[in-house]
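Here the complex is missing one protein chain, while the rest keep their positions.
Each chain gets a letter, A and B, in the order it is written, and its residues are counted from 1.
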Amino acid sequence: MDDLLFILTYIAVAASAISGALEARKHQMDIVGATTIAFVTAFGGGTIRDLLLGRTPVFWVVDPGLTITTFVIAVISFYRLEYVSNRFLVFADAIGLGIFSILGATYALQLEISPIVAVLMGVITGIFGGVLRDVLTNQIPVVFGQSTELYATCSFIGTLLFVLLNATPLVNILPASLIGTLTVFSLRMLALRFKMTLPSP
Amino acid sequence: MDDLLFILTYIAVAASAISGALEARKHQMDIVGATTIAFVTAFGGGTIRDLLLGRTPVFWVVDPGLTITTFVIAVISFYRLEYVSNRFLVFADAIGLGIFSILGATYALQLEISPIVAVLMGVITGIFGGVLRDVLTNQIPVVFGQSTELYATCSFIGTLLFVLLNATPLVNILPASLIGTLTVFSLRMLALRFKMTLPSP
Partner (left out) sequence: MDDLLFILTYIAVAASAISGALEARKHQMDIVGATTIAFVTAFGGGTIRDLLLGRTPVFWVVDPGLTITTFVIAVISFYRLEYVSNRFLVFADAIGLGIFSILGATYALQLEISPIVAVLMGVITGIFGGVLRDVLTNQIPVVFGQSTELYATCSFIGTLLFVLLNATPLVNILPASLIGTLTVFSLRMLALRFKMTLPSP
């Protein structure tokens, strides 16, 4: 299970780094911009979570492996990537959204934060990498747009399910995490497939 | 006194949440954007204060009541609010500016931070919710504009007065807080009434 989580985390971080570097290229940035945007996209949500919870030094500061991986992927993506399947990026991003959301809620629950705030912490971990990426590229965050397919909502529902399952005596944290992550992932893929958006006022 | 502070804080947070949700609607955001902007407007200043001072987990993480209130108000404002009196918003926002400023300085003084930095911490608590709201909606912060009526200035003067009163042996912290809050509030209402702005270079 730990090995699986490890591999999935690196897939998620890699996807964030690639999409961050490509976003930077689209905005005529240089490699400094590309690596920064890659870092911010991959680590932004978890960093904000760690700061809000007081878990410092933040996670990537104490894990050089993640930092080096992101750096290398960002450099290669920026200079060498001619083509990347959008299907792969979307798929890996959805895995990342699932993992990051459940991890965020887990860390909050470890600190005996209230379940409601733990769900919020999961959503923040899942979406704020992209929010910070958009702020640094001078755009209104995509995730807030009326025509954006469900994103934070998938994170919210899956994380809520995880927190509820976790509160019951019936389910262990490992299966609860798996169910939560798969729920976020599946909802996101469904939302994209069926172009589901939130109702406007 | 504690009950009064409690009620006033909720009024201030409610006003921030309403104005945040309406701002999000103006920028064609969905409900995810609206609740995020509402949270950021209501909690942004206090969050930055807590992070700078090292008071973690930050205040709203350990107070689910505030989080739920803001969420509910944001959802209702976004979907149902046809009309809200601008007078009410401005009035409640000025109360919030007063409360947040004095609270910010109080927390800094509790950590035996120097009085000058405590005043600064009050101003940061008072104005950075709005600053972050404007950053996330891709605007130059309104509070920095030359044609904006005194805002940070009111917070600065009232908080300075509070810190000075607090340093004298004559006044207790409770009356000092009250005088400080009322000063911020009154100056802000006067600034709006008489369209007072800061001198340009």
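Remarks
Please note the rule applied: contacts are C-beta pairs under 8 Å (C-beta built on N, C-alpha and C of every residue); 3 or more make two chains touch, one makes a residue touch a chain.
Everything numeric in this text was worked out from a predicted model, so none of it was measured.
The residue touching the chain not shown here, chosen from A:Val61, A:Val142, A:Leu174 or A:Leu190, is A:Val61. Within the whole complex, the absent chain has one touching residue among A:Asn86, A:Asn138 or A:Thr168, and that is A:Asn138.
Interface residues of chain B with the unshown chain, by the touch rule above, are 51-54, 56, 108, 111, 113-114, 116-117, 120-121, 127, 131, 135, 138-141, 143-146, 148, 151-153, 197-201.
By the touch rule set out above, chain A reaches the unshown chain at residues 24-25, 27-33, 36-37, 47, 51, 54, 56-58, 60-62, 64, 67-68, 78-80, 135-138.
What we mean here is this: only the chains that are shown with their structure count from here on.
With centres taken as mean Cα positions, chain B sits 30 Å from chain A.
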